[in-house]
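Take this structure first; my questions come after.
As you look at this complex, bear in mind that one protein chain is not there, while each of the others sits in place.
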Amino acid sequence: MQVRIQLRWSDFDALRHLNNVSYVEFMQDARFALLESLKLGAEHLVEVGHVVAHNEIDYLKPVGMNTRELIVDVKVVEVGGASYKLAYTFLDDSGIQYAKALTVMVQVETETGAVLRISDDLRALLLEAR
Amino acid sequence: MQVRIQLRWSDFDALRHLNNVSYVEFMQDARFALLESLKLGAEHLVEVGHVVAHNEIDYLKPVGMNTRELIVDVKVVEVGGASYKLAYTFLDDSGIQYAKALTVMVQVETETGAVLRISDDLRALLLEAR
Amino acid sequence: MQVRIQLRWSDFDALRHLNNVSYVEFMQDARFALLESLKLGAEHLVEVGHVVAHNEIDYLKPVGMNTRELIVDVKVVEVGGASYKLAYTFLDDSGIQYAKALTVMVQVETETGAVLRISDDLRALLLEAR
Partner (left out) sequence: MQVRIQLRWSDFDALRHLNNVSYVEFMQDARFALLESLKLGAEHLVEVGHVVAHNEIDYLKPVGMNTRELIVDVKVVEVGGASYKLAYTFLDDSGIQYAKALTVMVQVETETGAVLRISDDLRALLLEAR
């Protein structure tokens, strides 16, 4: 799924390029858009507790201050017993790639924080986003 | 080096724990504190261009809303020909660990973006923070 | 001018509505969009120094977590000798208003921070955005 992210003035830092932290924020918003497209929206997630266990990102090319929008291509690449993995590519409309990233998500019981197994229903749903 | 990070209300998200993106911001501030302790401060860095090539983080334990401060232990773990690697551990005063992370930094020429080799002087300096 | 602002997960706080600080960030982005439409874009502004002297905002109605986008209507309402004033209305596609805000901007010399008079050219330009 391709998610368009509108950049903000605050995403650019004193070095006058897109700050490395903002990319991680965009991963989050692309991920929410993906989960919403599977009917696992923000209000639902507040209850169920899909949390990030691991993030990693390779920055390939700086993004200049006149950039107004980036595309984050996000997809599910793996669904395990108790976690699933998402892969992201940051690009622009001309196809130039700026970063590549991965997230491992786990599902936890909101009250106790205990990691939950991924149900067959959730697995089937997530695999739709592969 | 241990850097104390003051948490803000905005670091906590609608799930009412410390948001995964804020940790990556804290890596940045711990890194700047480390580089400043080596006399490579913010104003200097604006000129020289130490940029993040890679970030990765394992979230070990959620941080609750009543937490006011975290400690980020940060050190240089490797200095290569054109990059250096930093390792971070997030903990509190009782020694409980919340996350572990790594950054690969490269030095680039600000004008052209070309990756620069790490000079012997910079290598010696960075190795002091091991 | 109407500027569409894409909301992010991080704009919503632990109270599960749009945090009051994010609105002020949106004022900033709407203002930049307005100035860009007048050919006073981000790179230009880095040189010239239009800075915020005063911000004020009335929050009229909370914005819920399922909201994906807000419209910020922004216009120049006054151009003085050394400052200009912008007014903002936050609304959604159905016309419901969420907030109203004002900013007073001054133009400063980047090096010295001295406040500059608004030139006739800039005044004419800004008055186009009334």
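Letters are used for the chains, namely A, B and C, taken in the order the chains are written, and counting of residues starts over at 1 for each.
Please note the rule applied: a residue touches a chain if its C-beta (ideal position, glycine included) is under 8 Å from a C-beta of that chain, and two chains touch if they have at least 3 such contacts.
Please read all numbers here as calculations on a predicted model, not as lab measurements.
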{"item": "Contacting the left-out chain in the complete assembly, out of C:4, C:54, C:68 or C:130", "value": "C:54"}
{"item": "Full-complex contact with the absent chain, from A:5, A:52 or A:65", "value": "A:65"}
{"item": "Interface with the undisplayed chain - residues on subunit C", "value": "14-15, 19-21, 24-25, 28, 42, 45-46, 49, 51-59, 62, 113"}
{"item": "Positions on subunit B where the hidden chain makes contact", "value": "4-6, 8-10, 12, 16, 25, 28-29, 32, 41-43, 46, 65-66"}
{"item": "Contact set of subunit A toward the excluded chain (per top definition)", "value": "9-10, 12-14, 16, 19, 21, 65"}
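Just so it is clear, only the chains that are shown with their structure count from here on.
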{"item": "Inter-chain centre distance, subunit A versus subunit C - centres from mean C-alpha coordinates, in Å", "value": "29"}
{"item": "Rounded Å distance between subunit B and subunit C, as computed from the means of their C-alpha atoms", "value": "32"}
{"item": "Chain centre separation in whole Å, for subunit B relative to subunit A (CA means)", "value": "21"}
{"item": "Shared interface positions of subunit A, touching two or more other chains", "value": "25, 28, 42, 46"}
